[in-house]
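I have a structure here, written as C-alpha cells, and I will follow up with some questions on it.
All protein chains of the complex are present and in place, except for one that has been dropped.
And now, subunit A:
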Amino acid sequence: MRTSRNVWGYYLMLTPPILLVLIYEIFPLFGLIIAFQDFVPGKGMFGSTFVGLDNFIYMFQLKESSQIFYNTIFIAVSKIVLNLIVPLIFALMLNEVLQNTLKRWIQTIVYLPHFMSWVILAGVLTNLLASDGIFNNIITALGFESIFFLGSNTWFPIVIIGSDVWKEFGFNAVIFLAALTAINPSLYEAAKIDGASKFHQLRYVTLPGIAPTIVLLACLGVGKIMNAGFEQIFNLYNPAVYASGDIIDTYVYRIGLTQHQYGLATAVGTLKSVVGFILVVLSWKLADKWANYRIF
C-alpha cells in the first residue's frame, strides 16, 4: 500500500511535463495535414482542398532545391562536428588548469556569447568583419588583400560555421567538464603508478571515461542535421551569398511566410522533421551497438 502511494506521487509529478508535451509537441502534429493541402487560411485545416503530394513534388522540382539542401547539410554537419570537437578539446585543456579562480573566469567568459541573440551578434560580426573592421585591419597589416567576408561565397560558410562554434563552444564545454568530474581520480593515480604519461592518461582514462557523453551529444547532434541555424544566417546573409548561404529555413521563410504559401512551407518543414527523425533513430541504434548507450 505504501509503495503504490509513492508511485502515484511520481506519476503526479510527471503530469505537467506530459501535458506540456501533449499540448506543445503532439497536438500540433495534426497541423502537418497542411502539407498535403492547398491551404487557404479562411477555410482552415478542415476546409482547404487536399492536393496529395503536390507540395512535395513542387519542392523537388525547384531548380534551387539541390543547392539549398547541400548548403543546409554542409553547414549543419560542419557545425555539429566542430561543436563536438572544439568544446571537447577546450574542456580537456581547461581541466588541466589547476588554479580554480582562473578556471572559472575563463569558463564564464567563453560561455557568455551563448546567451546573446544572433540579432545582436550579427551586428557585432558585421562590424568586426567589415573592410575597416578588426579582422581586415590585421589581414592588411600582415600585407594581404582585405577580404569581404560577408559577400564572398568562399568565406561566408566559414564565417557562419566559425561564428557559431565561437558562440557555442563555451557552453557545450560545460557538459564535458561535468563528465570529466565524474571520472574516478583513483584511475589517474593507478595510471600514474603504472608510469602513464599525460598523453597516455588522456588516451586510456579520460577519453573512455567521457565516451558515453560524446556519443550521446553526437546522437543528439545528428537529429539537428537539417537545422543549419535560421536566425544566424537570416541576420547575416544577402543576395551575393545565396549560392553558399541560402538554407532550407531561410528559403522557406521567403517562399512560405512572406508569400503566404503555408502548404509548401509545412511540406518542407515536414520533410526536415522526417529526415531528422530517421537519423535520430538510426544514430541511437548505432550508439547502442558501439557505445552500449541506451536510454530506454
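Convention: a residue touches a chain if its C-beta (ideal position, glycine included) is under 8 Å from a C-beta of that chain, and two chains touch if they have at least 3 such contacts; residues count from 1.
Following the convention adopted for this analysis, contacts and distances are computed from a predicted model.
Its record in UniProt calls the unshown chain "Extracellular solute-binding protein", which is the match among "Deoxyribose-phosphate aldolase", "Extracellular solute-binding protein", "Caa(3)-type oxidase, subunit 1" or "Decaprenylphospho-beta-D-erythro-pentofuranosid-2-ulose 2-reductase".
When the omitted chain is restored, the residue from A:Phe56, A:Phe135, A:Phe148 or A:Phe171 that touches it is A:Phe148. Screening A:Leu84, A:Ile255 or A:Leu286 against the full complex identifies A:Ile255 as the residue touching the chain left out.
Where subunit A meets the chain that is not shown, the touching residues are 40-44, 58, 62-64, 126, 130-132, 148, 150-151, 153, 238-240, 242-243, 246, 251, 254-255, 257-262.
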